[in-house]
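Every protein chain except one is present and positioned as in the full complex.
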């Protein structure tokens, strides 16, 4: 009898490790998506930098999160022997479940600076971007992550549950990851200013993407990885539910269809529309009805198209290359709020959320992101310099920083380099 | 004691959810494969449309299957509260297993119109393709799916088991998905006619692919996702067997090697040969011997090469851009029949299938596909117009529909747009 109990427990923890590991690998794959979405959207002369920024940013974020950030968010540090880490040690689950959880959450944390890098592409210094990535994953992101997902500082209890009636619900990070990241990006883009030649005497000069296929590949990899991010989440096998996966699917479809209609067939809108739906569904994917999720995603797809167009108005002097403010900032905000509507039982959801909590929490997340972005990128700008010199920017960030172009053989042969 | 029983049951359903979810994500990833296989095979001026057609087609198929098709195939609708959907509700399994099953099957259903779109690429209207996708996933595909996999209308019992001795066996859809899709494609290609300039006075004018790397990426993504499609299938953990995975592997290798030999080193044949093997193994991957699977895949690889070449004979006036009729239509048909040979105990298989049932069922599937394709694309043509105007086709479907090319920056700089 105890043998069976032990076998079942072993199976349980093994299965949990496996489940989370698949999720972590999928979230890691999203970073390939960030890299190629950015490489396809920027101009040819900035493709290499887009790829390198995302990969290097991932490494630096992960190390910062390992040594500092994870302790801030969850109070757990890794400075114990490997035996303790892998099971049996205080605060660590058997079979290293805690370590896979770290892997998963580190890949999520690294997504924040990957999001930001899409907004400030083509003109920022690599060293400064890496420094900002370390500050985000090591300090600024873990604070909000800990407040929402680990109930740090008792805000969930005192402010949300106590004063607004329900805890702030953000299942897979519409606000914690996307709104925060998108609004950090907002401040970073403002701090950096537009690319040279982007706005000229009140006119916007189009800077068309270098490659729709690479952009599309990035979007596909993000969508595929998202099902790990969303459907698996930082949770155990026991709480895995098909509802989450189905809601992500429906929201993605809603985003595609709405962006197809609103965006006049522009491939950038159709592919980013899928992402808009997925950003928005994160907060409430565990509690909404699939038809609610379809609607939430559809609104997000249309919202992205309209906000992206608005934000390109020369009067804002706002040059957000990939539209990360519209995509992550606004659609994340919408997702946090929408969870307080379509998660309600009245709208077919599972309930347990409140509109007031979602509204306040989402706005707080966005405001925190904007403020954190201002502090981080202003500091980095003052201390290290955020922007390339104008000559370097004109030659292109690839040649200036990496001394190579995206198609070196051809460029050497044609005498372009 | 009952606690343990409950724990084991919980583990069971959690593990089933996880297993199917991984499969569903992999099948979803196949759609990225469809998109890039098509983008690499068409001409440069049609790459954007290839990408958008597959992504938009996926979204529309999924929504049509959600609201209509799934009810036709399995008699299950989603118009109940989220609690019921996610477990406990009538007709729904715990932990939302039914919903993950839907995700898996929706991604399979959407593959049918993705298959067709490869045949009619470069000259069809987007709105008409979307309408056809909705009709396929919402109506025509679920009918055959339900007959074979849900025993609808009692055909399995009366016709196959009763008159031919065994049920029609199609484990992962050589016929239900591929032959049906390939023969719908056959009719769609005939309805649409060849691309302008493809055949001229009895001569075929080669229209070489735009990009072998993109074509290859598509093939790789399809192969990777196929192991989810085939090895996981719409089944529970209990029925997962290594035999299925090994058979898929061997058939793929057989297809590659045969196409390498038959195809004179042409990269299109080598990469599509892998797919040909995988198409053919679907029907019997759960019951064949691996050496049988190797042979079935090898025949499929050679069949694809020869049929693709034959179909390009100007006398047929048949312009199937990706060769979907040869790949899915013929190799799917072969796979359905081959399952009735190599699935037999006499050929080392597990048995339980009959040649007569497989022959009749496969031919019926192909005939149903050809007929359905005729009805769908003729109707859409008459009501909406299936084909672009000749001027638009000459400029290219990307500029005509999406007002952008695949490499907009370069094309704008070079004054090509």
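In order of appearance the chains are A and B, and numbering begins at 1 in each one.
One rule holds for everything that comes next: a residue touches a chain if its C-beta (ideal position, glycine included) is under 8 Å from a C-beta of that chain, and two chains touch if they have at least 3 such contacts.
In this text, all values refer to a predicted model and were calculated from it rather than measured experimentally.
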| field | Candidates A:25, A:139 or A:204 - the one touching the absent chain | value | A:25
| query | Which is it among B:4, B:77 or B:163 that touches the chain not included here? | reply | B:4
| remark: Touch assignment to the omitted chain, from B:64, B:99 or B:249, lands on B:249
| task | Touching the hidden chain in the full complex, which residues of chain A are there? Just list them. | result | 4, 7-8, 10-11, 14-15, 17-18, 21-22, 24-25, 28-29, 31-32, 35-36, 39, 47-48, 51-52, 55-56, 58-60, 62-63, 66, 78, 81-83, 85-87, 95-103, 106, 126, 211, 214, 217, 401-410, 412
| message | Give me the chain B residues in contact with the hidden chain, please. | response | 4-5, 8, 11-12, 15, 18-19, 22, 26, 43-44, 206-213, 216-217, 220-221, 223-224, 227-228, 231-232, 237-238, 240-246, 249-250, 252-254, 256-257, 260, 264-267, 270-271, 274, 287-291, 294, 345, 348-350
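By definition in this document, only the chains that are shown with their structure count from here on.
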| query | Which integer distance in Å separates the CA centroid of chain A from that of chain B? | reply | 32
